[in-house]
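All protein chains but one are shown in place.
Labels for the chains are A and B, by order of writing; each one numbers its residues from 1.
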Amino acid sequence: MKLGKWLLPTYAILALVYLLVPIVYTIAFSFNDSQRTNIIWNGFTWNNWLTVCEAQGVCEAFGNSIFIASISTLVATVLGTAISIALVRYRFKFRSAMTLLLFMPMATPEVVLGAGLASQFLAAGMPKGITTVILAHIMFCISFVVVTVRARVASLDPKLEEAGRDLYGSPSQVWWRITFPLLLPGIVAAALLSFALSFDDFIITNFNRGAVDTFPSYVYTAAARGIPAEANVIASGVFLLAIAMVLVAQIGGAIRRKKLGITT
Amino acid sequence: MANEPSGRGFAQSGADLELVHVTKSFPGFTAVDDLSLTIPAGSFFALLGPSGCGKTTTLRLIAGLEEPTAGKILVGGKDITNTKAYQRPVNTVFQSYALFPHMTILENVAFGLKRRKIAEPLKLAHEALALVELDHLAQRKPQQLSGGQQQRVALARAVVNRPALLLLDEPLGALDLKLRRQMQIELKAIQSEVGLTFLHVTHDQEEAMTMADTVAVMNKGKIEQMGAPAELYELPHTRFVATFLGQSNLFDGQVTGTEGDTLVVSVPGATLHVSAARSQVSAGAITVGVRPEKLEIHRESPKAAGRQVVGPGRVIDTSFAGVSTQYVVTVPELGDITVFEQNDGDIVAVGEEVWLSWSIGHAFGLPIEAPFDETDLSTRALATAVQ
Partner (left out) sequence: MAIGAFSHGPSGVTTDATVQRSSRIAWLLLLPGIAYLILFFLVPLASLVMTSFQETIPGGFIGEYQNAFRWENYVEVLGLYGEHTMRSFLYAATATIIALIIGYPLAYFIGVKLRRFPLLQSLALVLVIAPFFISFLLRTLAWKQILADEGFVVATMKTLQLLPDDAHITGTAISVVFGLAYNFIPFMTLPLYTTLERLDLRLVEAGSDLYANPFTTFVKVTVPLTMPGIISGTLLTFIPAAGDYVNASANFLGSTSTAMIGNVIESNFLVLQNFPHAASMSLILMSAILVLVATYVKKSGTEDLL
């Protein structure tokens, strides 16, 4: 009986530990005083963190990834938010066809998306490079933005906007002062998701990047000859930054809810 | 529903329920405090109290959804304290109805029978649905039914198992007033038809009084008073019962002597009399109470033997409610007194000087205690509600 009570928590904690093992490993090896390869522990050092950009190509690839993710996120968030609003608030023809079109990119394996785009660029005679990567990333981010923002639009009471119009707000004032601020948490979540997806995407990128290196493609190529510890530094830095942001948002939210006495 | 003679596994009629010194503590507070209680077989018993008084926890303890910190629970003389909910011959009609949304009405009602591997579960489920007049909706899903219909399905789902004891957790709470009245009558009819023991938990005093044979008023984890509804109303034993069950005018004072079988009580501004047989205390501090509808209002000082007279006072508020009129009369030193008077066409105006009187036999004496404050209980309700 007592044993049964502990079974589930123990299992869950072990599962969480399992999820975290490679993360801890990656972070630990960013401090490894590695020689040529970063496989065997050679002792602790700060050097990799202090001289990140000395490893050839790491920082350039990282910069490319940041650039690609920023542009893709911006475009995908705008396009996706507009679609979400239309889907929830308006009725129009071909609605189910459009829902299907939005769902399909998420249900299609990435290799297929990557190969499809690559063959289209090939057929169109478009050289592969940073532009083709951005075009590809926007495409798969749109669906994820729609899924995230749509839930937020659906939970937004249209009466609030009616109240805004009733109180002499022009359509643009109602949008900027009422709708947009209320949708913002959803839009921000969608943008963060897009950024993360774009930043970490490898499969689609690999088909369309040509000679351009992104951070994941750098790691993939380097895996054949051994990853420099500097790659671990970049991944760890991004991880720690992201986790800090999420923790602040999540725990801040939980504390606020607790203060307000919302138990659900 | 026909009483079939065999093969149902559990009770053919209700069984006694006995709680022996049951205590349930949660971190920080005690929801049920050393509760002992016997509910005889076949009765309709109501547990009445404000939210957070421990009545729902009591119900969950009996159902097996909570484990008592101390004490024993017996059904039909058998100790079931250490059995699990699914092993107990007890069924609950949940406040939220808790109908399984992924099953049809029929599947919901047959669920318990199937688990106990009782023969012909679907036939019995149809019978139970016929009892609540919903057999024609057997193939629907719960979401397609109205609140009142869902409530009846929940009842059928519990009754079909012929439990020794049926627990009703504020089952009418979500219904509107009209439907509530109708369901109260139906529920009562079903109880006498199937002859099971019903334990009904509610915060609605009117519901408890109209439906139950016996009402137990619960407060802060303890039962304050238990008895037939009329008995509780006419002769409350505690200040809590006097104010939670209907309204009361209460006067705090001291017993100063006796006149035969009557206590003489001195309160600020008056000397009151109360029958010793109707008083819980016979000396020292006492609260004298009288129900508002027992009071009469007079424009001149009345002279009548056996009646208590107070006044003069002044009418400060009247509210007309059709069959009756409610007055608030302020009497110097005694304070505000509420009076319900039947509507005889003569309404006393605000500002008039009046005297009040009541039959001494209607007054009751209570041990003195601090006034009951309903607000301090409501926060605890949250903690008890879910697990």
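Before moving on, here are some points about what is shown:
Heads up, the rule we're going with is that a residue touches a chain if its C-beta (ideal position, glycine included) is under 8 Å from a C-beta of that chain, and two chains touch if they have at least 3 such contacts.
Computed from a predicted model, the values in this text were never measured in an experiment.
Within the set A:69, A:133, A:183 or A:227, the residue that contacts the chain not displayed is A:227.
Only one residue from A:71, A:117 or A:190 touches the chain missing from this view: A:117. Residue B:85 is the one among B:20, B:41, B:85 or B:122 that touches the chain missing from this view.
From the options B:138, B:190 or B:363, the residue with contact to the unseen chain in the full assembly is B:138. Check B:65, B:122, B:174 or B:360 against the missing chain and you find that the one touching it is B:65.
One chain of the complex is left out; on chain A, the residues touching it are 8-9, 11-12, 15-16, 18-23, 25-26, 29, 39, 79-80, 82-83, 85-87, 89-93, 98-99, 101-105, 107-113, 115-120, 122-123, 135-136, 138-139, 142-143, 146-147, 158, 161-162, 196, 200, 202-203, 206-207, 215-216, 219-220, 223-224, 227, 231-232, 235-236, 238-239, 242-243, 246-247, 250-251, 253-255, 257-258.
Although one chain is not shown, part of chain B still touches it, namely residues 63-65, 84-87, 90-92, 94, 96, 98-102, 111-112, 115-116, 135-139, 143-144, 157-158, 161, 386-387.
One rule holds for everything that comes next: only the chains that are shown with their structure count from here on.
Look at where the CA atoms of chain A average out and do the same for chain B: the two points lie 57 Å apart.
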